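Read through the structure below, which is laid out as structure tokens, and then see the notes.
Every protein chain but one is kept in place in this view of the complex.
The block that comes next holds chain A.
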Amino acid sequence: MSSESSATLVQLQDVRFAYGERVILRGIDLDIPRGKVVAIMGGSGCGKTTLLRLIGGQLRASGGIVNVAGQNLARLSTRELYALRRRMGMLFQFGALFTDMSVFDNVAFPLREHTDLPPELIRDLVLMKLNAVGLRGAATLKPAELSGGMARRVALARAIALDPMLIMYDEPFAGLDPISLGVIGQLIRRLNDALGASTIMVTHDILESLQIVDYVYFISEGRIVAHGTPDEIRASADPFVQQFIHAEADGPVPFHYPAEPFAPSLLGPGAA
């Protein structure tokens, strides 16, 4: 087991997970080194969000070990898990902003809950975080008044409010225009380096992410099918990676959710 100060912050060993009968992860081995930005890629529905939930301790693996900062999540009490989560930030796939609070209060929420900082200091910190995502001017708006991309940037500011040691982004680029996309990509990189944090980024945006990440994992059918540094990935001849980079419909990654053959079901039950 890695200790608190080892080079690996998050370590997954043979992690398995199923929703009821439906097996999602069939044995994932993955390391997130300290100080690095790691991307996790894979087709829609392959279990990337599920994987982040497992690392955050919101879901329990049905097999294998999830280790964060040297602690086995399965052994932690609620109190210990909460203590660990205070040092994690997570950007949810759909933002999950608190709709009854303004943008400012959303970002201030973790600060107010977990620190006793005076209001002026909280104000300065919140405005700094909002400035970093380019939304200082939107501080008084309500989440309902934001566009999808803006809401995602606010959620990003909230995820980093407490300067976490581990930041997890679930599709940070979805719904962003090309300019914000580049800016947010750079921001993710800079935040990671400035905070001395480690970052896990789930994304489909392979070209953008290859420019900012240190390492990439590809998931398919519940397993890691390819991994490497961006240079290795670009040079890779792996059919899976090729399909992903060139966005081909045919290849090892299935586009369809598992189903029975289409033709018989079109022809009706009697025809088969």
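Operating definition for what follows: contacts are C-beta pairs under 8 Å (C-beta built on N, C-alpha and C of every residue); 3 or more make two chains touch, one makes a residue touch a chain; residues count from 1.
Quick note on the criterion: contacts and distances are computed from a predicted model.
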| item | value |
| --- | --- |
| Omitted chain, identified by the protein name its UniProt record gives, among "Intermembrane phospholipid transport system permease protein MlaE", "2-oxoglutarate ferredoxin oxidoreductase subunit beta", "ABC-type polar-amino-acid transporter" or "ABC transmembrane type-1 domain-containing protein" | "Intermembrane phospholipid transport system permease protein MlaE" |
| Options A:16, A:34, A:86 or A:223, residue touching the unrepresented chain | A:86 |
| Of A:96, A:117 or A:224, the residue in touch with the unshown chain | A:96 |
| Footprint left on chain A by the chain that the document does not show | 56, 58, 82-83, 85-86, 88, 90, 92, 94, 96-100, 109-110, 113-114 |
